[in-house]
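Not every chain is included here, but those present sit where they belong.
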Amino acid sequence: MVKVGVVGYGVIGLRLAAGVARQEDMELVGVADVGLTLSVRALAERGMPYDFYAVVPEKRDELEAAGVKVSGTVEELIQKCDVILDATPAGVGEKNKALYEKYGKKAVFQGGESTSVADVFFHGYANYEEGLGKQFLKLTSCNTTGLIRAVDCVDRAVGVDNVMITIIRRVADPGDYHRGLTNALKVDTVPSHQASDLMLIMPHIKATGVLVHTPVTHGHIISTNIKPKKPVTRDEVLEMFNAHPRIRVVRIKDGFQGNAALFRYARDMGNPHSDMYEIAVFEETVEVFEGHIIFAFNVPQEAVVIPESLDAVRAAMEMQTDRLEGVGMTNKYLNLR
Amino acid sequence: MVKVGVVGYGVIGLRLAAGVARQEDMELVGVADVGLTLSVRALAERGMPYDFYAVVPEKRDELEAAGVKVSGTVEELIQKCDVILDATPAGVGEKNKALYEKYGKKAVFQGGESTSVADVFFHGYANYEEGLGKQFLKLTSCNTTGLIRAVDCVDRAVGVDNVMITIIRRVADPGDYHRGLTNALKVDTVPSHQASDLMLIMPHIKATGVLVHTPVTHGHIISTNIKPKKPVTRDEVLEMFNAHPRIRVVRIKDGFQGNAALFRYARDMGNPHSDMYEIAVFEETVEVFEGHIIFAFNVPQEAVVIPESLDAVRAAMEMQTDRLEGVGMTNKYLNLR
């Protein structure tokens, strides 16, 4: 059993903890955070399903007064683990790295950190092998994670020459009060970082991207244009996507009209935290046009990175040395296909 | 064991089913719906945790092709039940009533139906006794249900003379594509139906209300002004609310900044379907001003009516004849306080 800790118990951290808890070959040692956020209060009201470690030991009394049992300090958590999933806000992971080095532990950082923090910039499906045995891995961000799933899927089948995307980005998560946009679309400079990040992970592919922020909270939509190396039919594209355990093909005519429909579906499913791990390709948007594959898909920003983060644990700890065995184990425990 | 069926498996119906399933003294016989909605598809993907009955038998093949095992027709479901929770769209319940009468079954309708459909207009806390043994009960709508909880709570303690509210209404549920409002506030004629409905349930109280629709999906906020019959202090008001199993007192300074924060909290809690049954009073808004009690509270529109709907089953079936015993049993099984 690989011992895993989660540092940073926010939107991503709580989902990493839930994901680790479902992996039968991992043990969730505990989670750590700085203070009494809503997520930490919820942990107390749930009866402390995970052990909690305080990043700021001085807050112990305040935490315990609110019902949060404190099992120790974050350094104590680190010492008990083989590997840490660091889901702290962007920039903090870089500082935490010193602690992980101090105790000789491995760590997996999220997409908000600078790429230089890690030995390898990682995506479970695209470059699993490069993560094998590494000490520090950094995941791709939510949009990039979803995008690479789709591009890698096509690339392994017929080869990909280039990729042009338009990201229609959700601007905040449900419950966010610290950021937002009201009745406005916001345009970013081209190319967006997701295109650049894709090229870092898949250097044989050229990519560019337009990104427009929209005032919604449930899922990014990426309109995608892939130039494959070999001709391919629409049916073959659908077949590739249907065969991928982390890609869901849905139909607009069945009611999957957009990001909010997918959120509702995951919620109706009774999924933990109403989450969905898969990206969802809208079948009626898939088209082969002048040698390009066109399609649009949904990225559930809060949960999409969880599977690839668990893949990273597997690679770092060499739990599986084969790519498909590694991602397959994650899929099995997350019930993906 | 009282045998309960749910007719109409949408936003409310699926939550009624989940609520019934948690009542150890009720048996959920099954659920029924007209077709292949997202919620019904989710039922199939979940492995049919509830038996499904078809309202339109001709759709059996289409349903089964999509993985929805069909256990029979809606009439068959009705015959197997003691009482039906009807959560069909407004106006349909009235038509279904003929079926319930045909088989001599009791039924509980939701707030969208016209009040004349039922023998009694019902709220678990405010008029449980009037529902005892009745064949047809109609629940209050989501806002009215939450409002009456708070008003009844004060009324039983110190008496209430009149109530003046401003409802800041969410305009659609997450995932709704058939209705919406974009960058606009919409004002309704005064008084709003919630004030009129309150007076039907509590005829000794005078009420009026302003209602403004807002383009959000997570919870209504009701700004409330209650004129009590006896003087009361702010601390006494907070004590009343804190003692009520279906009222949660939350603090803005703890991060409960509004409806979206409460939605996120329920989601972080891992609650089924990310739901919250309680209304939530914002502590920093509670004030006694010139003999009036002022406060604002959140109404989680999708789940708030579930407890009172279960109370209605208890009253109709005379499972408990005492008000506090009846609502108390619902609370116990829903883990409310």
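Chains here go by letter, A and B, matching the order in which they are written, and residues are numbered from 1 within each.
The working rule: contacts are C-beta pairs under 8 Å (C-beta built on N, C-alpha and C of every residue); 3 or more make two chains touch, one makes a residue touch a chain.
Bear in mind the structure is a predicted one, so any value in this text is a computation, not a measurement.
Trainee: With 2 copies placed here, how many are in the full complex?
Mentor: In total, this homomeric complex is made of 4 copies.
Everything that follows uses one rule, which is that only the chains that are shown with their structure count from here on.
Trainee: Give, as an integer number of Å, the spacing between the C-alpha centres of subunit B and subunit A.
Mentor: 35
Trainee: Report the residues of subunit B in contact with subunit A in the complex, numbered from low to high.
Mentor: Residues in contact with subunit A: 14, 18, 36-39, 41-43, 45-46, 173-177, 182-183, 218, 254-258, 260-261, 263-265, 267-270, 272-274.
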